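And then chain A:
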Amino acid sequence: MLTRLKGGRIYDPVNGANGAVRDIYVRDGRIVAAPGDGARPDRDYDVSGKVVMAGAIDMHTHIGGGKVNIARALLPEDHRADLLARTELTRACCGHAAPSTLATGYRYAEMGYTACFEPALLPTNARQAHMEMGDVPIVDKGGYALLGNDDLLLSLMREGADQKLINDYVAWTLDVTQCIGIKVVNPGGINAFKFNARKLDLDETSPHYGITPRAILLTLAQALEDLGVPHPLHVHGCNLGVPGNVDTTLETISGIEGLPMHLTHIQFHSYGTEGDRKFSSGAARIAEAINRNPNISADVGQILFGQTVTASGDNMSQHRNRKFASPDKWVVMDIECDAGCGVVPFRYRDQNFVNALQWAIGLEIFLSVDDPWRIFLTTDHPNGAPFTTYPHLIRLLMDKTFRNEQLARLNPDAAAASTLGSITREYTLNEMAIMTRAGPAKILGLADRGHLGIGAGADITVYTDREDREAMFRTPDYVFKDGELVAKEGQIVKVTLGATHVVKPAYDRGIEDRLRPYFARYRSTRLENFAIDEEELCECGSSRLAVHQCRHARVA
Partner candidate 1 sequence: MSRLLLTLKAVPAIGVDCSPLTPARLAGMSSAAIAAIELQSGNRRLPAGELFDIAGEPGDTLVIRNACSKLDRIGACMNGGTLDVEGDVGAFLGAGLVSGTIRVSGGAGAFAATGMLAGTLHVCGSVGDFLGAAIAGDKQGMLGGRVIVDGDAGDRVGDHLRRGIILVGGNAGDYCASRMLAGTIAVRGKVGALPGYAMKRGTLLLAGAAELPATFNDCGSHELMFLRLFARHLASVDSAAASFAPRGERVRRFVGDRANGGLGEILVTA
Partner candidate 2 sequence: MIINGVAIDETFAEAFGMRATRLIITAANLRWAHHAANAATGFATSVIGCGAEAGIERELSPDETPDGRPGVSVLVFAVSGKELAKQVERRVGQCVLTSPTSAVFSGCDGEEKIALGKNLRYFGDGYQISKLFGNRRYWRVPVMDGEFVCEETTGVVKAVGGGNFLVLAASQMQALLACEAAIDTMRKLPGVVMPFPGGVVRSGSKVGSKYKALSASTNDAFCPTLRGIGNSELSPETGAVLEIVIDGITEADIRQAMRAGMQAVCSIGAGGGIQRITAGNYGGKLGKYHFHLREILA
């Protein structure tokens, strides 16, 4: 079947289209070249004058895994207050801050998102996380496996294991957990928390293992570089949320010694200690460091005001944040010596000095990083705000007048402490297409996503060009997933299954001989049962395994 999108204004930064008018043809789920004159499309969509982009990609959103379920269980009121009745096509679902799997998929698709990446997939929870993501309809999914607080890696490092052995462990982890990247959360800190440490700085040696977060970062970043994994080490750094952590973050950037590194929810890591309240914006220094270091990318983790829930593997910072739980209930727990988990409901308030400044810091970072290919639009859903706030965030970035109006409503001390009011930059549609499509696809190594070139997967979003960017990005006219129309004017019209994006770097299977006894002795699952295969993934809702190429692995 041939589908044509006729006369749209194409924003496709990968292929150099910045509003150029051209037709797009789709066949069998892929974008194809214009057929000859005689060919008549089976389906024809007149999109003349409309803005056409690839489907949006959320490269950091907590949509699966244990902590999301804990958040759901902790907040029944979040579900009661936000109910969606079933329709002919869609099933009943609910939830605002911690939406159900179904609500997650429908709402993402309705907003024109076609792929979402769960950034904190604990290897020991991988099966559950994939099953849960399999239950998220329509959008593609992928996960980043968490390493860096697991007893096994830390033990290997303490023993002074060869980097090659660690590389094999990392590659094996990616393989058996079906992930596309590696994330480290509070390197060593989650583990140190269990030995009663309540903070762990970049160069502080951890209790028990005697290694520093800096060493963990370098070891894992080196492994990914050696294995040729496209996605750089995905780093949730030390000292999240602590005033003064801007220095830690800058040292983390320099400490990675030029290796590729992605700093996630960097807003939460950009705090200074100036001013009467010893809390200030470090955004300018962070943006300057990103601009200067091409090996560094970041997503912002913007906060937006209202009720949400923070769900993180960083039990150390969540334990610190428990005092601010609103409503007053929280969970901090260990996950099988593999990592940790902390869920703290939170309400960001615009009249609260700290919250208001956090809001401004996030926007300052967005607007001060020059290269849109290295900064990504996230709220660290749901930690900064639920993903459904993205259209609002996009308007804040694209509309200076609107932004300044919002700024004027904030806690006046916070507004005065921020440079945001003097920043005149407005993101263009092309930059937005980079930040939410082309950029994430590139940094994840998704060759056939995030663009509209020949051969690309036909994930396409069509918007009416409205001055109100929030309205524009909230309700796209058409959303195509793999060539099928899944949403029309903000309503789901077809429910499909998404793929699971993974990488499969080469490694020495001999690693399993070393891991098998460890699993037998210390883990709740035997090695033989640990690995997840494609069949299992597809049984629980994934349409297929989409394996992406690694860079040619470095010869040892």
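As a convention for this text, a residue touches a chain if its C-beta (ideal position, glycine included) is under 8 Å from a C-beta of that chain, and two chains touch if they have at least 3 such contacts; residues count from 1.
In picking the candidates, the idea was that all candidates are chains of the complex that A comes from, given by their letters.
Please read all numbers here as calculations on a predicted model, not as lab measurements.
Of 1 or 2, just one candidate touches chain A in this complex, namely 1. Those residues of chain A whose C-beta lies close enough to touch candidate 1 in the complex are 74-77, 86, 327-329.
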